[in-house]
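A protein chain is absent from this complex, but the other protein chains hold their places.
Each chain carries a letter (A, B and C) given by its place in the written order, and its residues are counted from 1.
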Amino acid sequence: MRLSITAFLDYSLPRPADLLIALEVAQTPDQELIEDLLTVGGTGPLTPIAADDGLGRRTWARGAGRVTARYTATVDVERPATLLAGLAADDVKSLPASVVSYLFPSRYCESDRLEEAVLRDYGHLSGGDKIAAMVAWIRAHLTYEPSGKLGTTAIDTMIARRGVCRDYSHLLIAMARAADIPARMVGAYAWALEPEDFHAVVEVWLDGGWRLVDPTGLAPEEGIARIGVGRDATDISFLTIFGRADLIEQRVSVTRLDA
Amino acid sequence: MRLSITAFLDYSLPRPADLLIALEVAQTPDQELIEDLLTVGGTGPLTPIAADDGLGRRTWARGAGRVTARYTATVDVERPATLLAGLAADDVKSLPASVVSYLFPSRYCESDRLEEAVLRDYGHLSGGDKIAAMVAWIRAHLTYEPSGKLGTTAIDTMIARRGVCRDYSHLLIAMARAADIPARMVGAYAWALEPEDFHAVVEVWLDGGWRLVDPTGLAPEEGIARIGVGRDATDISFLTIFGRADLIEQRVSVTRLDA
Amino acid sequence: MRLSITAFLDYSLPRPADLLIALEVAQTPDQELIEDLLTVGGTGPLTPIAADDGLGRRTWARGAGRVTARYTATVDVERPATLLAGLAADDVKSLPASVVSYLFPSRYCESDRLEEAVLRDYGHLSGGDKIAAMVAWIRAHLTYEPSGKLGTTAIDTMIARRGVCRDYSHLLIAMARAADIPARMVGAYAWALEPEDFHAVVEVWLDGGWRLVDPTGLAPEEGIARIGVGRDATDISFLTIFGRADLIEQRVSVTRLDA
Partner (left out) sequence: MRLSITAFLDYSLPRPADLLIALEVAQTPDQELIEDLLTVGGTGPLTPIAADDGLGRRTWARGAGRVTARYTATVDVERPATLLAGLAADDVKSLPASVVSYLFPSRYCESDRLEEAVLRDYGHLSGGDKIAAMVAWIRAHLTYEPSGKLGTTAIDTMIARRGVCRDYSHLLIAMARAADIPARMVGAYAWALEPEDFHAVVEVWLDGGWRLVDPTGLAPEEGIARIGVGRDATDISFLTIFGRADLIEQRVSVTRLDA
């Protein structure tokens, strides 16, 4: 699927502040960048750095007053829909070094506290079938609406029975890790997402590779362009400002070009 | 300082389980391994993998019944005492990519919740002087004793006013990150630690490099041999067992050879 | 059912401390005290006071060194088994003033966070049927064993899927209050409890009165002698020591005399 992506951020900074921008689509075998351009206004020179896990890029800048960032890209996503059924879970001791940290609990994904519940509720399943059952539970029991609370964790979401893409993803990640299946969070652009916005989805490690899953069911995996990955929302913020900032406007648009 | 290190773990596993062992001293410019040997009993073949951040090694094994691990090493630590006074903090936008994630809150280090307190209490200081003042507060206000609670975070420790090396380290890390100074946790062997045990200390990023600090003050930095680093205790466990295990015995010994 | 009750506490206090003892069975229409005696050793004079809600008694004392308390009672419990099925919930606006506070969340019973889940899972039921369904869920999903953590709340227990009588009770109380059904915690002696110990159960307000329910199912309601009631475990401690104390021994025995 060929996608045309536009993101636009517009902020006001009362005092000079450093910014870490993560808007650029990662170049990987399953998503080929045809062209892209990041334009930042209101800052000094840009310093690109690698993102976590070597997947994707980030950009440092120092700005003050009105700061804008515009990103446009054309990308070919060649990723089939993820078929979880029947996928085997790998023995943890066969996991590559770079995957190991995704077995452990993280700030928003308290997988250690869910071990007993996951064993009781999903212990009869394994691998992709287990993940599919978790996704089904999440979709059946959660309402897609903001919880109205900052700092919501996977357990908060499981209890409150509501949340947005970030919360759905944290919950699936925590449940997967509680079953010793590595899981990480993905910041992304998504085709057909309503309303248009940045999206957060999940990758689980099954049968020797990362498998993309959208626990909200709002966006097909074939139309997702990944920006970056990390342990949870802590790592995939599209904009981190080291100081105060007021949001003026923020827009995302993803259009399909080849259909 | 030349150190002779011995660690011995003895566990009983009721059912077969995968184990991730992190006992080996990292080979780095400031700590040169003369020789070392890891011997594991009661498991199948060992699979070594890299540790997080490329610093150090870890070893996968699958065991059952009585499992033992013995590690012995001779290491030359050539690290001067850390002098914090006067060290400059780097602009965050100049930080290397590999350091950036150590700016952010993590599970046991809720730095975002401490920003206002750190600004009020340490805002008049900067860099190494700021870190030194934080260490002084911690040493003056905490008692070194177990909190008797699992899952203790930096804020729990700040409130309870007690903890062990892991808690002291989490608190210093959270305070440093709240001031936009990167900080990470270090699992280590430490000479002169009483009682002998594994140790946890902190590295803060100042003036272009990681600086080792022991917030407990129990071990001199010159006698610390690092095993691995990570965001917090989640990442530096010396033994992770994916299943049930009962501790039979655990011993650590660190002797100085050159004095 | 006529019960013979004995409780014995034996503590060592390194320094003089005030103690609040709540061992005495409450005299109420459904449990008639034939005789009882509280004997306290190692303290100064005893000061009896009323307990919360006017149900039961408590006793202040000041002790030091070895402190013992022995309570013996004979009590006729004339309470039929609680039949929840078909009991109506009262409109909250018809509740007596003394019942209102049992609608609200308390420290260990975060009922406000469970409102959505309780509405989704039990919204099709009402009154006693709703409570019965909650009890059934709890019994089917929890394992009776200590969580190994102090300060466990209802939500902690719902997530961990394990706990003891206190945890089971907190969870049922939180679920009931989330459905606007008043619920309170009861400290009690219980016949046929294995192993013998103090017990914690629940009272829910249905059809104009408090109904005793044991969510653990370990003790029949007909053999429960209530000591006191409160919002949660905070209020029904059988011994509160304002200072340090070491437990030497603690024993409870409940024997049926009439069968």
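One rule holds in what follows: contacts are C-beta pairs under 8 Å (C-beta built on N, C-alpha and C of every residue); 3 or more make two chains touch, one makes a residue touch a chain.
Remember, predicted model here, so these are calculated numbers, not experimental data.
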{"item": "Touching the absent chain when the full complex is considered, from A:L37, A:A81, A:L150 or A:A259", "value": "A:L150"}
{"item": "Contact partner of the left-out chain, one of C:E35, C:D91, C:E194 or C:D246", "value": "C:D91"}
{"item": "Of C:V100, C:A136 or C:L247, the residue in touch with the unshown chain", "value": "C:V100"}
{"item": "Of B:E78, B:D91, B:E116 or B:D207, the residue in touch with the unshown chain", "value": "B:E116"}
{"item": "Residue of C:D10, C:D30 or C:D52 touching the missing chain in the full complex", "value": "C:D52"}
{"item": "Subunit C, residues in touch with the chain not shown (by the definition above)", "value": "18-20, 47, 49-52, 58, 60-62, 91-94, 96-97, 100-101, 104-107, 110, 180, 230, 234-235, 242"}
{"item": "Sites on subunit A contacted by the missing partner chain, in the whole complex", "value": "148-151"}
{"item": "Absent chain, residues of subunit B that touch it", "value": "113-114, 116-117, 120, 141, 143, 155-156, 158-162"}
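The definition used in the following text is that only the chains that are shown with their structure count from here on.
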{"item": "Centre-of-Cα separation between subunit C and subunit A, whole angstrom", "value": "46"}
{"item": "Overlap residues in subunit B, where contacts from two or more other chains coincide", "value": "none"}
